[in-house]
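Handing you this structure, nothing more for now.
Missing here is one protein chain; the remaining ones are kept as they sit in the complex.
Think of it as A and B in the order they're written, each chain with its own count starting at 1.
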Amino acid sequence: MNRTVLIIGIIIVAVIVFVLFAGLGKDPQHIDSPLIGKPAPPFTLKAVNTGQTIDLESLRGKPVIVNFWATWCVPCYEEHPTLVANARQLPDVQFVGVVFNDTEDKINQFLAARGSAYPTLLDANGKTAIAYGVGGVPETYFINPSGIIVAKFEGPMDSEILRANLAKALR
Amino acid sequence: MTATFGRFLILASVLVSTTGAFIAYAAGAKRSPEGLKWSQRFAYIFAGLMVLSTGVMEYALITHDFSVQYVAHVGSTQVPLWVTIVSLWSSLEGSILFWGFILGIYIAATTWVNRNQHQDYMPFAIGTWLSCGAFFSFLIAGPANPFLSVVPAPLDGPGPNPLLQNHLLMIIHPPMLYLGYVGMTIPFGFAAAALLRGRLGQSFLRPLRASLLLPWVFLTIAIMLGGWWAYEVLGWGGYWAWDPVENASLLPWLTATAALHSAIVMERRGVLKGWTVTLIQASFLLTILGTFMTRSGVFNSVHSFTQSAIGPTILIFLAAVLLFSVLLLAFRIDSLEAEGRIESAVSREGMFLVNNLFFVVFTFTVLVGTVFPLVVEAVKGKQMSVGRPYFDAMVVPVGTALLFLLGVGPALPWGKTNRKEMLRALLPPLITGAIALAIGYAFGVRNGWTLLTLLFGGYAAHVTFAQMWLPLRQRLKKGDAFAPALIDAQLRRGRRRFGGYVVHAGAVIVFVAIAVSSTMRTQQEVTLTRGQSTTFAGYTVTFTGTEERAEPHRQSTIAHFNIARNGKQVTTMEPRMNQYAAMREPIGTPAVYSTIGRDYYLSIMNLQGDQAGILIINMPMVGWIWGAVLLMGAGGLIALIPARKRTYVVVPKSAPTIDDEAIA
Partner (left out) sequence: MIATFFLLALLQIKAPDAAQFVGQPKGIPLSGPRLEEQTMVISHELRCPVCQGLAIGDSPSIMAANMKAQVRELLERGYTEEQILSYFEKSYGQFVLLKPKFQGVNTLVWILPIAVLAIGFVLVVSKAKKLEVAPAPAAVEEPVDDPYLAQVREMVEKP
């Protein structure tokens, strides 16, 4: 029996099987955000529905939920009522919507039809989205009162998910 | 009714293949001729069951029988007939059934061709094939069952993946790929048989080689078709992205090519038997790995079928065949070895060894690059990517080295030679290499690797051409008439050799065309309003307007462009943006205008009202890649045509030898 072949062969088999087995069950589409635990990148953007200018740093002291969305995003339609309802129920939490690659008119039309309970900011060329590491929409960031991002959720949320992530910002 | 019948057929095939495998292995162990006959019967029955089940599925698809789950999943009354037929392999369950279908045909055909020969090996081979057949039948019967019933049966279905309806290349690429992939099972069975028998005799080398060469031809063409499809359909102007599933198709091709080369040394000198067998096993194992990569959902790829329970099952099978192969090798490889020697390392034999080294490094690099992100995530929990820049950086030097060997290897004589003869063989092709280099430079090539590719390519072209026609030249020197010498020396006796050099000729063109099309490519992004023109790479592009076209399964916006050269219109190009009912983001289809020298490629970036944002790419020599790969396939087929039956005789040393060159 050729011992070299046996040993090398068993090692190769073990490595391959271990690697592939470890890969199972992981979702290759999900990317961990490197910003978790780091300060949220500051921005100052204009709200298209209220006309104010929102500066992220001025929101320190309360938890902030930043929701990136767009009017051309179909799952965002589903998520919107959840956000509006929760915003109304939680006055101590600052909700902020950020829209990129979109126009003021379309956004205002959307909000007029579906309701709005918090400022929606226009990030014209997506630079804010890039700084936050946004890939697609909707994506939501949960920031604690000290300005640190504690959680990120990709995809449309329901109230349960929203509250669960919010809890992390309240600890 | 149909679903039930289908399920019955699949269960039957599980039974038949499992039983057949046991019988075949027992027949081999006992060297029983009666057992062999029964193994053959089981092989034929298994094949019949697979063909029948596939027929039943196609019938269900064509008659839109939505009570069958697979049909409900991919069928649709809204799509054209060819799409319906082709949807057999468009989605996971159907594609595994298709795998079983091709496997059955391969097993039956090989069993039949060898029905009266190699009785020592065939039972073990059939046993191994039927074991693989049993696994795939089990997959079809269990986790990937397309024949489940849907009650109540829906009235219509969503149709297959829209990407597959975009282009006709999708009809031939998957079957070609399966013919290549699945075909690797056959030489694997032969190799296992040789190991189990503890012997790899000279007379068995031919069927072993032929069973490897046939799937190799299919796989070569399939990989090219995949690249061509990506190029014509995906719109980013490239044909290879080192996507995990693309890599999955390339890996077995690399080891199979290496095996084909080491098999030549094996035949000539009787050495490297264990190594060749290892490579053949690796080629099969890599196809199983490849199918795991495509179907498990573990890899992020444009190709992936959706995640399902099938992943762990394939992984277990992969672990099992890996273990089987390793144990077989460990216990039997020494009984294959030590039958020959080589005369000198600096010879054609030596070059074959170096060739194998580089193919192995190539395979290893692609494998490591593909799997590395998984390893890092498993070990450190961090996500990272290994993309095109990595593969291009690592593979280009290896490929260039292989091209170098393609020239130098066949130039060197077999066995020991003296220095003078070696120089006589190695120096003249340098002139052709230099000419190729000069021509490239004159055309504007400045990239270092491309210049090197031209030098080595010209050298290799010279050597390949000279060696290809050597038998004919020898005959003409002896005074034979041209036409009969041509047919006899090249096509009758020297067919394997001639075919091999045709493959090499194609390969040289592929190397050069890839190098030139990648480094000499230019592009321009421009936005045109209707009526506006731009000039790029010798053509004037005028945007003339858009057109909306509604089809049952998609809504397309087609942009029309006039292409003119020197004021005269040459053609029109119509890239489009397709919005499929089933997908969220639109998919663009580029327009490609191919001429012999280059491809002019138009892709829509965005369409807003009267404005079209387009990407224009000029890529020289792209068409040569597809043609040259077809040439490679043709060479392989030429080499496959069976010669008149030859038998091998061991001749005592005193007998006169024949001129080695004219044979191989």
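Assume contacts are C-beta pairs under 8 Å (C-beta built on N, C-alpha and C of every residue); 3 or more make two chains touch, one makes a residue touch a chain.
Predicted model only: the values in this text are computed from it and were never measured.
Checked against the full complex, the one of A:17, A:31 or A:59 touching the unshown chain is A:31. Only one residue in the set B:143, B:162 or B:270 touches the chain that does not appear here, and it is B:270. Among the residues B:78, B:202 or B:562, only B:202 touches the chain that is left out of the figure.
In the full complex, chain B touches the omitted chain through residues 117-120, 201-203, 235-238, 241, 243-244, 270-271, 300-302, 304, 338-345, 350, 353-354, 356-357, 360-361, 364-365, 368-369, 372, 376, 379-380, 382-390, 393-394, 523, 585, 588, 605, 647-652. On the side of chain A, the interface with the absent chain consists of residues 31-35, 41-46, 53, 100-101, 123, 125-136, using the contact rule stated above.
Definition applied: only the chains that are shown with their structure count from here on.
In terms of their C-alpha centroids, the spacing between chain A and chain B amounts to 42 Å.
Listed in rising order, the residues of chain B touching chain A in the complex are 289, 292, 296-300, 311-312, 315, 318-319, 322-323, 325-327, 329-331, 333-334, 371, 374-375, 377-378, 382-383, 584. Partner chain B is touched in their complex by these residues of chain A: 1-3, 5-6, 9-10, 12-13, 16-24, 26, 28-29, 31-32, 74.
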